[in-house]
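Below is one structure. I have some questions about it.
Yeah, one chain of the complex is gone here, protein chain that is, but the others are all in their spots.
Right, chain A next:
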Amino acid sequence: MENQLHIPTAAELLAKGESPDLLFWVGCAGSFDERAQRITRDICKILHHVGIKYAILGTEESCTGDPAKRSGNEFLFQMQAMMNIQVLDGYAIKKIVTACPHCFNTIKNEYPELGGHYEVIHHTQLIQSLIDEGKLKPNDGHAFKGKKITYHDPCYLGRANEVYEAPRKVLETLDTDLVELKRCRSNGLCCGAGGAQMFKEPEAGIKDINLERIEDVIESKADVVAAACPFCMTMLRDGVKIKEKEDTIQVLDIAEITVKANNI
């Protein structure tokens, strides 16, 4: 099923003398993490479904430098940034969609000063605009109808960039019972992975941050917790596993929910 979809690279388009209207920045998690790869494929399915002329960088993509910057290695961050900018500018990229709020934040906010100027959107914003344009319509009787869904705000999408509405609007169109977590929007609680925490053991404390967060989800009595970040996805899933709630709580990305509800 999966390999039916051909994912074009920018290099491929260039060879044909073409360039993409939209570059899909996959990100490290989306490229290598098995769970996140499913989200990556779903975003491609959506792009394909609505007929956007898109491409990925493929093996020419490299980490945006976010974890280097947040752990204090400004050299490595700027090296990564400038190399990526060279590649992006080489393909004359103007507009980028990212699957990860960390990539989104870095390219959107920190690349311009280093010479990289692009219109950057997060995939939840893309999905929302496609819904607004009438290009995406949930199927009648889709799987989420009437289900209790909650949304976990990723810090780098929410507080860092004040994108609170787009992911919620996507869920609202599904005719679900959308419930908010007790800590949401600008008061949202981190999943515990930001600032390069994803790559290290937490410091000593009384509990892990993702457990504190998953308790909010359990309290909301939601059947599905929607995520919009591959790191939040990992942390929330681990939390659900540790709390042994795998049978009652599903963790799904907004893109996955969209693909399922639209039967793409």
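Definition applied: a residue touches a chain if its C-beta (ideal position, glycine included) is under 8 Å from a C-beta of that chain, and two chains touch if they have at least 3 such contacts; residues count from 1.
The working rule: contacts and distances are computed from a predicted model.
The chain that is not shown carries the UniProt protein name "Fe-S oxidoreductase", picked from "Fe-S oxidoreductase", "Carbon-monoxide dehydrogenase small subunit", "Rhodanese-like domain-containing protein" or "Competence protein ComFA".
Of the options A:19, A:62 or A:173, the residue whose C-beta touches the omitted chain is A:62.
Of A:145, A:159 or A:260, it is A:159 that touches the chain left out of the display. Across the entire complex, the residue among A:140, A:201 or A:244 in touch with the chain not shown is A:201.
Hidden from this view is one chain, which touches chain A at 2-3, 7, 9, 26, 28, 30-32, 37, 40-41, 56, 58-59, 61-63, 65, 67-76, 78-80, 82-83, 105, 109-110, 113-114, 155-156, 159-162, 186-190, 192-209, 211-213.
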